[in-house]
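Mind having a look at this structure? Questions to follow.
Every protein chain of the complex appears in place save one, which is left out.
What follows is chain A.
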Amino acid sequence: MNRRLLIWLPFAVFVGLAGLVLYGLYRPDNTVVRSALVGKPLPEFRLAPIAPGKPGLAAADMKGGVRLLNVFGSWCIPCIAEAPQLMALKNRGVEIDAIAIRDTGPAVQRFLTENGDPYARVGDDPRSQVQLSLGSSGVPETFVIDAEGRIAHQHVGPINANEVDDILKAIEDAK
């Protein structure tokens, strides 16, 4: 009897393995790197302005009222895809600040002219240092910041049209 079990053991192990891999195959989308700072206050930072006519961004600016912090780059294609949703959020009364990653003034200006300008302030993060201190690993990413300046929610990747409601809900929850 033992021998019979032993004989079928490899088969059983393989079936388990196949199930595991099948799972990995069909639930692939969890490579997003979550920030360890969700639920915690924003780290201190002070960024110079980059877009002409717009103020730069400091952590202190992010207090008083729930707002979005968008991490983007003019060189980033998904950021263009995300732009209409940010505009839609702005039109619904959401205040949005941004950090431009590894960017230049003229390029940001062109980006905002072509894709719409939802931002109240844009900070210049030429070496991704603030981005990394936020626990953001790529662009675009969007943080919901609550009235006390805590990170309430992190959205990794572009905000798609069907995700606008999720963001609005996260903003509601943060109030």
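Keep this in mind: contacts are C-beta pairs under 8 Å (C-beta built on N, C-alpha and C of every residue); 3 or more make two chains touch, one makes a residue touch a chain; residues count from 1.
Basically, contacts and distances are computed from a predicted model.
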Fill in the blank from the handout: From "NADH-quinone oxidoreductase subunit N", "Peptidase M16 inactive domain protein", "4-vinyl reductase" or "Heme lyase NrfEFG subunit NrfE", the UniProt protein name for the chain not displayed is "Heme lyase NrfEFG subunit NrfE"
Handout entry: Absent-chain interface as seen on chain A, which is shown
Key = 3-4, 7-8, 10-11, 14-15, 17-18, 20-31, 33
